[in-house]
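Worksheet: the structure to be examined is printed underneath.
Left out: one protein chain. Kept in place: all the others.
As written, the chain order gives the labels A and B, with residue 1 at the start of each chain.
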Amino acid sequence: MLQELYEFFKPHLLPLLYAAVIVLVLPLLAGYVVLLERKVMADMQARLGPMRVGPHGLLQPIADALKLLIKEDIIPESSDKWIFWMAPLLSVTAGMLAMAALPFGPVFQIAELNVGLLFILGISSMGIFGIVLGGWASNSHYSLLGAMRSSAQLVSYETAAGMAVVSAVILGGTLSTRGLVEIQAQKHVWFFFLAPIGFFLYLVASIAETNRAPFDMPEAESELVAGYMTEYSGFRWALYFLAEYTNMIVVASLATILFFGGWLRPFPNVHALNFLDYLPMLLMLLVAGYSLYRAPKQPVAIQKMVMAAVAGLCFLLAVALALPQFAPAGTLLASMKPGLHGAFWFLLKVGIYLYTFLWLRFTLPRYRFDQLMKLGWHFLIPVSIVNVFGVGITVYLSRSTDEGGMGWSVAAAVALTSVVTLLAAAWLAKKGEHEPAPPATPESV
Amino acid sequence: MLSITHYLVLSLALFTIGVIGVVTRRNVIIILMSIELILNAVNINLVAFSRLFGDVSGQVFAIFIITDAAAEAAIGLGIIIAFFRNRETVLADEMDLLKW
Partner (left out) sequence: MFDVITFYFFGGLAVVSAILVVTARNAVHSAIFLVTALLATAGIFLQLHAEFLFIVQVILYVGGIMVLFVFVIMLVNLDVAARQTQFNRMWPFALLLALIVSGQIYAVVHYAQKGISDPLFQVVAAPASALEPNSELIGQSLFTQYMLPFEIASIMLLVAMIGAVVMAKRKV
């Protein structure tokens, strides 16, 4: 009986381990993305950012988490207690559930779904509930208004994001996340070069999907206090924030898988560029060296120790990346190479995408809500429809004649369809320019 | 172990609860929600038979029903909003403008 149970659970043990790793590591990771955001914001504003809590502010997220945990839990008197309690959980659950279908490398994936891409899109659309119910349950005008605006924005940009994803799926021919990366490996090209406009559409739509600036009207501090998060304090607010940063990571991972080749290193099939395989290890050694260099310059003894610990950690990671590289082929260590190196490249690309998010936040001013909705419905959705047509025509044009295509070269097909789509986008942008601002009637939300 | 009867009984249970909701409640929005329950019960039925016969047509039909439910919910809710603006009520008993 016990043997039967063990046999039943055995194929699920490794995914359970991955799931445990994700659930434990994700809050920490989200905290460090917050720290990264503050440092990048400071850098763009010519100042330093958090520097006191750890060396260079590296322990700031831990201090923040502790503070949020021990804060008083305020629940408004006339709120709907049950829904108030449940709403942040819905957001966090939707965010973490979407991580189940994402491959963080050729090995690290919890569930290989046949329809993985659709699963992630569907679960993200379930996250809207957490926002709407949270805003409603707070029983406050600001919250309700912020929740309605936020969910209207999310629903509008979901369609555009979905169609941008469809343009990548047409190129890949499969809905499974792992299959898309494998097709990119087969074709020796990232889908970004075959559908560049699709990528930019997805970039804009994903910024709006995660409520990030310049589309953060619903949660901007000067607008509606904090929108749907106004009445949430302490750990419940931390859960909403965790949900938002988890969504950012999910969206970045999806863009990496669809458009940037997932876990493939640049030019994976070109043997002449195999020296790029040493890049991960060199990067980690560089970071370790720099941390070791900065360690004696810290003002306080404990910060020196933390910096040295960071250097040691990076060095261990460099060793972990180097061992499979230098192990003789065919051993267990060498077989771990695709997993480890793939995970490194994946996280590097996700990091670059997240850096773009942060960069845009501190560079562009905010969109007014009606401008936001007009951009979504009047510009992005028509352009994404034209883009889907364009990618379909690209595939048809670049197929060889005996497969039913026209045999053009891929570059020519992509150039032609990109030019046509850009012309359509320019026409739409010009058409929307001269519309006057709507009169401020009291009933416009 | 599981036969088609299990799925038919489940579908019947959901259908009955949906019908009870439609004929019993006063709030029009909850009546619309019960109609969604009825449509879901029919979907379970279709998909169970699709699995029984190995034919994918049942699932395609279920997709059309879901599409249909979306359209009907959108229009129904539009009607409710328009009516609410006129009469300030969502209770079915009080929507009696056409009565003598």
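FYI, a residue touches a chain if its C-beta (ideal position, glycine included) is under 8 Å from a C-beta of that chain, and two chains touch if they have at least 3 such contacts.
Worth saying up front: this structure is predicted, and the values here are computed from it rather than measured.
*Asks:* Which parts of subunit B face the unshown chain closely enough to count as touching?
*Replies:* 1-10, 12-21, 23-27, 29-30, 32-34, 36-37, 40, 43-44, 47-48, 50-57, 59-60, 62-64, 66-75, 77-82, 84-85, 89-93
*Asks:* Where does subunit A touch the missing chain, residue by residue?
*Replies:* That gives, for subunit A, the contact residues 8, 80, 82-83, 86, 113-115, 118-119, 121-123, 125-126, 128-129, 132-133, 136, 144, 148, 151, 155, 175, 443.
By our rule, only the chains that are shown with their structure count from here on.
*Asks:* Using the average of all C-alpha atoms in each chain as its centre, how far is it in Å between subunit A and subunit B?
*Replies:* 36
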